[in-house]
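The complex appears here minus one protein chain, its other protein chains still in place.
Here is chain A:
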Amino acid sequence: MEVFLRGYSALGPYVPVFLFIVVAVTFGIVTLFIAKLVRPHRPYPEKLSPYECGVPPLMEARERFFIRFYIIAILFVLFDVEAAFLYPWAVLYGKLGLYGFIEMMIFIGILLVGYFYAWRKGALDWVKEG
C-alpha cells in the first residue's frame, strides 16, 4: 500500500479506510460463496417472491407518488438539517456565549422566514383550497 501512496502523504490517514473496504468486500464475497457450497437448494414460488414475509405482493413498486410528498420531504430535509446544526451549537453553548446565541437566532430566524413563506403559500395544506 505504501508503494502506491508514495508522494501523496496527505492520503496516509486513509490507509486504514482502504484496508477496511478491502476486508468488507472480501468478507461479503467469501460468505456468499461458502453459503452456496453448504446450503440446501430447494426453490419454490413463495420462496422466490420478492418479500418473503407472509404478505403476497399487491402491485408493482413503481407507482406514481402524489407530488405533495415532494414538498413535504423538502421541508423535512430543511428542518432536519437545521436540527443537525443545532446539536454542535448546543454542545458548545457555554463556550460560544452570547455571540453564539445571537448567531444561532439569526440562523433559525432565516429558516423561520422560509417556513412562514411555505406556510403562507399553502405548502403545508394537504388539500389546496381554491
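FYI, contacts are C-beta pairs under 8 Å (C-beta built on N, C-alpha and C of every residue); 3 or more make two chains touch, one makes a residue touch a chain; residues count from 1.
Keep in mind that, in the parts below, contacts and distances are computed from a predicted model.
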Complex member absent from the view - protein name from UniProt, among "NADH-quinone oxidoreductase subunit N", "Fluoride-specific ion channel FluC", "Cbb3-type cytochrome oxidase assembly protein CcoS" or "Heavy metal translocating P-type ATPase": "NADH-quinone oxidoreductase subunit N"
Positions on chain A contacted by the hidden chain, ascending: 7-11, 92, 95-96, 99, 110, 113, 116-117, 120-121
